[in-house]
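Of the protein chains in this complex, one is absent; all others appear in place.
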């Protein structure tokens, strides 16, 4: 999943890096095929080259030797809202077929079953990034017909409005990368399964998904991690923070 | 005139310093009775302690040893518009009885007789400073019934609207200091002569003024410069940039 | 005129029950020393404002100081949940929430620090946030006709701003991650600067581009070395990530969290006491390895 996400990054991309798996994917890409990847963190670090895997997006290792450290106002206004962020990464507790994400609450906001952390920068990343990559493990609890709360907009709102109608400048979700396979989004903004992980069937994907899965005409195999990449990943995360 | 202006400054005041006579007045006050005066320049220098009299408001001597150097965006938004500037100083080519100033154009804007520099930061200083001091030499050309162009608002617009009606947060002009005397502004926002320079008569003031001069019940003498202050002023401006 | 006082004096003098208090710092420069003093002084009915409530607000919530929380991300970064926060929201319903995204709350500080009543931003389209937060509204651009989101200005009663160095008048310099320290300071009615190093004004004047907060907007200055632990201060000490990981278990168990507060907050008189308890060995482990930049030339 991390490897598959890393392969979405092109050398020279300007990436807004979230914590967790995206962080690992970006640092893997930088260590392998995309050495000129420009990593930007919502904390204010631009062109970071962390010498240890950052535990948080505000780790001091992101500051030391970065190209620039700027205020969060600049990050959100001059970098993100200005449209300079090529790639954003998000995950969440719930996702629907249009790529809407929930990281706020399970149940009702005013009387929640599970209170999640909330948006942080996720909402604005989903609004503004030119390409948005979603990374989540599949389960019926997570891949839902309708999110309890939409924290970060996907391709269509519950009322059917498109991104253009909602005034969202960014491109919206381009891939939904999961442990079982990969979804693209078609012209109507709906998720379409295009890749299957090794040994996984469409039935297994459907069993872990709360909506009726649509498949591409041709399903590709999801690329597997060879030993060299696996070793690289272990080296990047010696404390097994994310692996 | 410079000395009279300097006396308006209290120790600890936060002053927005313009170029020319205000610059000299502020540096005189700092050298005499107001050592803790905080000088702020629209160029971005805060708490400047210039070791030479600055020729421009962007002089490098304003930067060296200042308390802070910030972006112009911060100066205008966080310092001025936030209401933190206690005192502003302005002059102009024309002033009317309500303290409206013109530094833009003599004649019609689209077909000017004399094109002046324009607002610079003068408009926003007049809008936001808590106290505004005007310094100008008197003449019929300068003290006019109606300004050809209002660059910086005084107490009332040509249509009679008050500062409150115009949405202007600052206090507006508090003194109009001239070579012949000093005007205060009354509750209706109109200039009232309160002080006369040594040897000057009300008739002489009226002869240099395009509107009918109103006088306070009691006219005070404008304080004169003693030799110590005169020497201090010469020391501040050895090149006679302003004197 | 020196504004230097102890943390106890600063909090007693400037923070009153019912105040809105913003304690800023994004991962970096979070002033736990101030948070603990608020708890010790049993401040009540506070409106607590932070983008990321973090452990320090979990502790304030557990201690019963907070009535209303204005925030945008309430978790333990890279670890998991803030359990006192979750209990207050999920079980006790004892906390009023006012929720934003980071950009949304930051924009409130931008408006507050700029003397404007609102701030426009392109955001929130297609999300549920406006349904639960009536403060999110919109304006129409007078040029393009497009609708933009708005947030209202926020002007907290008190800001607590930690920095690497400040002088006695509160002229404060910081580097590394800025968070929203500058915006928060300018937005607030009263500002407490807490500093790792108390320096002479000459040190500030020698590098004026580094000044984040000018002294004339500062009410009080507190000299509190190690005032951010377990958060960090670039160039001084590292983040205590083990503490953050361990907090998961402490805060999950209400009784254990109460014992933790007794031991580490109520049980010590001040930050010096906390550090003595923390121990020299732990401090030595966390002390930053030097990585000094070269200076620049301000001559003319």
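Letters are used for the chains, namely A, B and C, taken in the order the chains are written, and counting of residues starts over at 1 for each.
As a convention for this text, a residue touches a chain if its C-beta (ideal position, glycine included) is under 8 Å from a C-beta of that chain, and two chains touch if they have at least 3 such contacts.
None of these values were measured; they are calculated from a predicted model.
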Inset, instruction - Could you tell me which of the visible chains the hidden chain touches? - result: A, B, C
Legend entry - Which residue of B:27, B:151, B:178 or B:194 touches the chain not shown here: B:151
Inset, instruction - May I ask which residue of C:16, C:44, C:68 or C:137 touches the chain that does not appear here? - result: C:137
Legend entry - Given B:36, B:56 or B:188, the one touching the chain that is not displayed: B:56
Legend entry - Touch list for chain A against the chain that is not drawn: 14, 38, 45-47, 49, 60-61, 63-70, 74, 77-78, 81-84, 128, 169
Inset, instruction - Pick out the residues on chain C that sit against the missing chain. - result: 115-118, 120-122, 137-144, 146, 148, 150, 152-153, 164, 175-176, 203, 206-207, 209-210, 232, 234-236, 238-239, 288-300
Inset, instruction - Tell me where the left-out chain touches chain B, residue by residue. - result: 19-20, 42-45, 55-60, 62-64, 69-73, 76-77, 80-81, 100, 104, 109-124, 127-128, 149-154, 156-157, 161, 163, 166-169, 241
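Everything that follows uses one rule, which is that only the chains that are shown with their structure count from here on.
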Legend entry - Least step count from chain A to chain B, where 1 means the two chains touch: 2
Inset, instruction - Would you mind telling me which chain pair, B-C or A-C, is linked by more contacting C-beta pairs? - result: A-C
Legend entry - Chain centre separation (chain A, chain B; CA means) in Å: 56
Inset, instruction - Can you check how far apart chain B and chain C are, centre to centre, with Cα atoms defining each centre and the answer in Å? - result: 40
Legend entry - Inter-centroid spacing, chain C versus chain A (mean Cα positions, whole Å): 28
Legend entry - Per-residue multi-chain contacts in chain A, two or more chains: none
Legend entry - Sites on chain C at which at least two other chains make contact: 182
